[in-house]
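Note that one protein chain is taken out, while the other chains of the complex remain in position.
The block that comes next holds subunit A.
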């Protein structure tokens, strides 16, 4: 419990079981995280299926939205990887759409942010790095490990550079998952804390009630900022995925 008015900013991230499923000692329960993942999936699917089913020459709202998301991801992807990167388009697009939709749906008051669970973002990051490693090794074989050997480095410096490159490669899944998780967690905690200030000030009564609108205004501004962050983090996740996949596509510096 936090000190301010008995409001717990962490409570919103608690996972509760909706349908308990525990076969063979494994916990496979259907939780609120699973429920919101299904909702996110349904939202993305609905937008893309209905948006692309019209095929109007002059697009309606939903079709423009679907086309905008497609164009946006396609231009980001070709900007980083070039034309041949389009073979990764379904992968990057699914990741971007899922992260964006779960960030945005998480902004609905009372909803649950799937991406504020580190296990979800870590699973995404591990998936991305696995695709990079498997594709890179299958496509380029041992040449893929040229990624860790920068060219034009004096011989005595090379072992250290290789070590640094390996560590930097290994820290990629960690930073990729922690960035999304941390941003979502921090933003939602900040919103909750400022909401808690309003409640605490009104509960205090007297002169404190008069300044209660100030944290409320700040909370409104923070909500706007959070929408920006929700989009930006989905974009950053997609573009970093592209950068990492580019290493698998074109290894060597």
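Note that contacts are C-beta pairs under 8 Å (C-beta built on N, C-alpha and C of every residue); 3 or more make two chains touch, one makes a residue touch a chain; residues count from 1.
Operating definition for what follows: contacts and distances are computed from a predicted model.
Trainee: Which listed name, "Iron complex transport system permease protein", "ATP synthase subunit c", "Electron transfer flavoprotein subunit alpha/FixB family protein" or "Heme lyase CcmF/NrfE family subunit", is the one UniProt assigns to the chain that has been left out?
Mentor: Answer from the UniProt record of the missing subunit chain: "ATP synthase subunit c".
Trainee: Which listed residue, A:33, A:113 or A:183, touches the chain dropped from view?
Mentor: A:183
Trainee: Of the residues A:66, A:80 or A:147, I need the one that contacts the missing chain.
Mentor: If we include the chain that is not displayed, A:80 is the one touching it.
Trainee: Hey, which of A:10, A:68, A:164 or A:203 is the one touching the hidden chain?
Mentor: Per the contact definition at the top, the residue touching the missing chain is A:10.
Trainee: Since one chain isn't shown, list which residues of subunit A touch it in the complete complex.
Mentor: Within subunit A, the residues touching the omitted chain are 10, 76, 79-80, 175, 178-179, 181-183, 185-186, 232, 235-236, 239-240, 243.
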